[in-house]
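Note that one protein chain is taken out, while the other chains of the complex remain in position.
Every chain is named by a letter (A and B) in the order it is written, and numbering of its residues begins at 1.
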Amino acid sequence: MNATISVPVPGQGLHEITGEVSAVVRQAGVADGLCTVFIQHTSASLTIQENADPSARADLENWLNRLVPENDPAFTHTMEGPDDMPSHIKAALTAASLSIPIVEGRLALGTWQGIYVWEHRRHRGTRRVIVNISN
Amino acid sequence: MNATISVPVPGQGLHEITGEVSAVVRQAGVADGLCTVFIQHTSASLTIQENADPSARADLENWLNRLVPENDPAFTHTMEGPDDMPSHIKAALTAASLSIPIVEGRLALGTWQGIYVWEHRRHRGTRRVIVNISN
Partner (left out) sequence: MNATISVPVPGQGLHEITGEVSAVVRQAGVADGLCTVFIQHTSASLTIQENADPSARADLENWLNRLVPENDPAFTHTMEGPDDMPSHIKAALTAASLSIPIVEGRLALGTWQGIYVWEHRRHRGTRRVIVNISN
């Protein structure tokens, strides 16, 4: 069973989708199974990160921006803007798919874990995420 | 079918769990299927690495420690200790979930592959890993 989630993103950063994914799991009515989240893009990605203190996510994003700066003189793929090539690199270093067990009808996330779409481009847009439930 | 493994970790480093995951696969009695391993934490992660020469794992860990040093002046998330924010970054750069096919009742790992919990924090503790088997 698959469901598509459209995630509006205001720009670069981590946007939580734990609630949306959990809603798909509830609707599926599966007691024990597996939930796989997949993002249909190469300049945005997925991550599971701490959901408590927003400073951890801000530091994470700043750190990765410093590791993969824009306007790297070695880049040749520059036609789609200075934030495009760094976005592809950041996507390769993080996740396109995540699989989370379903236990007793719920996502078996740890206490401090949230599921995030990590938008790497600077513009406002909508990202498509597919949620697959198997049992 | 889901099973929970408690992994005692003496501190930072890669701790092999191939045997524990394989035991869950054997108990499940599935001939052909998929085994998904998920870690319920954001300051430890999972990786598949060479299981033969421990120097490869030592070099891997040292390399990542150098890439993500503690006490980075840009960090604002510092209340949980100097090893906490680097741990979240390292977790984002590695894996929260891994899926390995089951072929003829066994994990279809390559000859040199082992499954590891990668503890990023310095203290002794216990990490929770969930193993899902589907067919």
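Note that a residue touches a chain if its C-beta (ideal position, glycine included) is under 8 Å from a C-beta of that chain, and two chains touch if they have at least 3 such contacts.
Only a predicted model underlies this, so the values are computations on that prediction, with no experimental measurement involved.
**Q** Among B:Val25, B:Ile39 or B:Ala95, which residue is in contact with the omitted chain in the full complex?
**A** B:Ala95
**Q** Looking at B:Met1, B:Ala23 or B:Ala56, which residue reaches the missing chain?
**A** With B:Met1, B:Ala23 or B:Ala56 as choices, the missing chain is touched by B:Ala56.
**Q** On subunit B, what residues meet the omitted chain?
**A** 32-34, 47-50, 53, 55-56, 58-60, 62-64, 66-67, 93-95, 98-103, 108-113, 134-135
**Q** By the contact criterion defined above, which parts of subunit A meet the unshown chain? Give residue numbers in ascending order.
**A** Within subunit A, the residues that touch the unshown chain are 1-2, 34, 36, 38-42, 67-68, 72, 74-77, 79, 85, 88-89, 91-93, 95-97, 99, 128, 130, 132, 134.
Criterion: only the chains that are shown with their structure count from here on.
**Q** In angstrom, rounded to a whole number, how far apart do the mean CA points of subunit A and subunit B lie?
**A** So the centre of subunit A lies 20 Å away from the centre of subunit B.
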